[in-house]
Every structure is written in C-alpha cells, then in structure tokens.
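Apart from one protein chain that is not included, each protein chain of the complex appears where it belongs.
Up next, chain A:
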Amino acid sequence: MEIDGLKSLLSDCAEDKDMCAMASEELTEAFGQEKRLLHSLLKSFLPKDDDDERDCILEVRAGTGGEEASLFAMDVFKMYEKYSQKNGWKFEVIDTKESDLKGYTEASGTLSGRGVYGKLKFESGVHRVQRVPVTEKSGRVHTSAVTVAILPQADEVDIVVRNEDLRVDTYRSGGSGGQSVNTTNSAVRITHLPTGIAVAIQDERSQHMNKAKALKVLRAKLYEIERRRLHSSRSKLRSEQIGSGDRSERIRTYNFPQGRVTDHRVGITHHSIDDVMEGQMLK
C-alpha cells in the first residue's frame, strides 16, 4: 500500500534531505486523503437522519475573545453564506447583532436547498481562530472562539405552538400609538412561556416580518429540544465517531498566521485558509 511504501522510503533515505522532505510531505498528504476518505465513509455508514433533507437555521455566536471573536463570527457567518451560494442554496439573513467594530456578537440565517441540514449538521460546535486582531497593536496572535449551531427547520406541522404559550413583546411608544407615532423600531421578542426560550428579531423593517422570523427560529429551537430528547439514546455512536452536534465540541481551528485550518473532528489540516473562508472547502 502507498503509505507503507512511503514510510520505508522515509527510513531509507535518512541521508537525502530533499527526498526525505518530499516523502514526508507526500506521506502527510496521503494520510490526509485517507482520513478524508474514512470520514466520508463514516458519514455514509451512519444511519441517515430523518431530518437530513430539511432546510436549516444557522446561528453563529461570538464566544471568548471579545471584539475579535465578533469579527471572526462575522467571517464565519459569511463563510457559510458563500458556501451556500457555491452549493446553489438559498441563504437568508434572519438577524444580526453588531458589535462596536461592526463584527457580529450574534448572527442567524436560514439556508434552504437540497439536503442542507444533512450537509451542515456536523458544523455545530466551537470554531477557534488564531490571528492578530485588527485591534492588537503589538502584533500578538490571539485565540478566540465562536460557536456555531445548525438546527433543522420545522414547520407548523412538526411543532405546534399555541398562542397562549407565547408572550410577544414589541416596541411601545407610550401614549396613544397608532397615527400619533412615527417609528422605525419594529423589533419583536417572542417568549415561549413553557420553556422560557426567547427569540428577539429586529433586522426586518416591518413588525410582521420580524414576528414571522422570530416564530420560525423559535419553532426550530423547540423542534431541536424534541429531537434531542428522542435521539439521546441512539446518538452515542455518532457522537464518538463523527461529532455529536454538541455545541461545546471543537470543530475547527482557523490559524491565519500559518494559513491553515485544522478540522478537529477528523484531524485533517487544510493549507489554504483563504479558500476555506471563501466557502470552498468545507467537507
């Protein structure tokens, strides 16, 4: 087999440095390929998730690392946007909360297309970035993190939310309202009283649209709770081998100074970080 051949070549050529370097590079490459193969094999062996064909909701949240994490959260959010364009999926921004430097402390979007959820579900988890933040004067590399959550979309049939269970908060002008008031504030927050889950949306320019989006996200969250409850017993294999979709799991490290992206779930390193960020190489 190729790998064995390369290994022996490595041990044989201790004198020839160039040859040695080449062989070792090829070896890494071959390992990478093998792992990738294994990874896709594993994926294909896994029982297909009933929800794989669904559209999904993407949530990116800045974690540790302050402003730099927010800037990276925006990069990651855009990375998925580009990835979805490359795949011919439809990407719609649900809501973004901007940080001081115009990064995102939180951003969410919907992705629709064939098999979107199945293709993206293993992205859920922690994405680490190592780079020199724009705000850093001394040129020191920082490590920050963002978390990504991928939720399958659910419709009225999957999740019935009763009106009585919802509290809807909107901007209130005080006073008479109606014709007396001009406002562009159409923010809506919907709280699901039984679970306490609250979703706030403000990016749309009509209250009606903000409310519709908030309900969509809320439904996906309730559906996810239900899914986890149902799947908890049979998800063990998956969590050991390929990632549980658990939000605390490490997914990738994006190392900008070295131009590489390491996929922790399979231990593969890509050496073209720009391509990854442009949505080219997610596997």
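Methods note: contacts are C-beta pairs under 8 Å (C-beta built on N, C-alpha and C of every residue); 3 or more make two chains touch, one makes a residue touch a chain; residues count from 1.
Just so it is clear, contacts and distances are computed from a predicted model.
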item: Omitted chain, identified by the protein name its UniProt record gives, among "Methyltransferase small domain-containing protein", "E3 ubiquitin-protein ligase parkin", "ADP-ribosylation factor-like protein 2" or "Trm112p-domain-containing protein"; value: "Methyltransferase small domain-containing protein"
item: Residue among A:Gln130, A:Gln207 or A:Gln280 touching the omitted chain; value: A:Gln207
item: Those residues of chain A which, in the complete complex, touch the missing chain; value: 71, 74-75, 81, 90-93, 96, 101-103, 109, 134, 168, 170, 172-186, 202-209, 212, 274, 277-278
